[in-house]
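The structure appears right after this line, and notes come after that.
Only one protein chain is missing from this complex, and each of the others stays in its spot.
This part shows chain A:
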Amino acid sequence: MEHIRFILIQNRAGKTRLAKWYMQFDDDEKQKLIEEVHAVVTVRDAKHTNFVEVICVADSLSVLQFRNFKIIYRRYAGLYFCICVDVNDNNLAYLEAIHNFVEVLNEYFHNVCELDLVFNFYKVYTVVDEMFLAGEIRETSQTKVLKQLLMLQSLE
């Protein structure tokens, strides 16, 4: 049952800029995870891999979710983009999924910067939902995603 457990964007100070959960966690667990991700990711440098294994626990309604997870992350300026997946998921595929997502943001916001994510956080969620759904990669074509986003925007 591999799928994305959550997507997190944090800055270096640990402020959350986006948190999208694809699995049942209660608020305390979420907060703990956010802190843990920040702690493990920010200490790593270019000589380290873009992957960190973590262990988190949650009891979703359907199945036992005692699992070992890994965080696949990439740093852009002061922002860490993190995707949490199953340990045996394909690291590089998710690493590039992050980049694909960032390129879409960049196109959508015209040279995206952290402030765009702050002031337009609700739009960032829309971008996420276009590209990821139910914890799966939904759409990978940047052209398609941007087209859809513009269409949605025109409806506002």
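Just so we're on the same page, a contact is a pair of C-beta atoms (placed from the backbone, for glycine too) under 8 Å apart; a residue touches a chain by one contact, two chains touch by 3 or more; residues count from 1.
Keep in mind that, in the parts below, contacts and distances are computed from a predicted model.
One subunit of the complex is not drawn; among "Ribosome biogenesis protein NSA2 homolog", "AP-2 complex subunit alpha", "Dolichol-phosphate mannosyltransferase subunit 3" or "Mitochondrial import inner membrane translocase subunit", its UniProt record names it "AP-2 complex subunit alpha". Contact with the undisplayed chain is limited, among A:V37, A:A97 or A:V128, to A:A97. Interface residues of chain A facing the missing partner chain: 1-3, 16-17, 19, 31, 44, 47-53, 55, 57-59, 61-64, 66-68, 87, 90-93, 95-97, 99-100, 109-110, 113, 115-116, 118-123, 133-144, 148, 151-153, 155-156.
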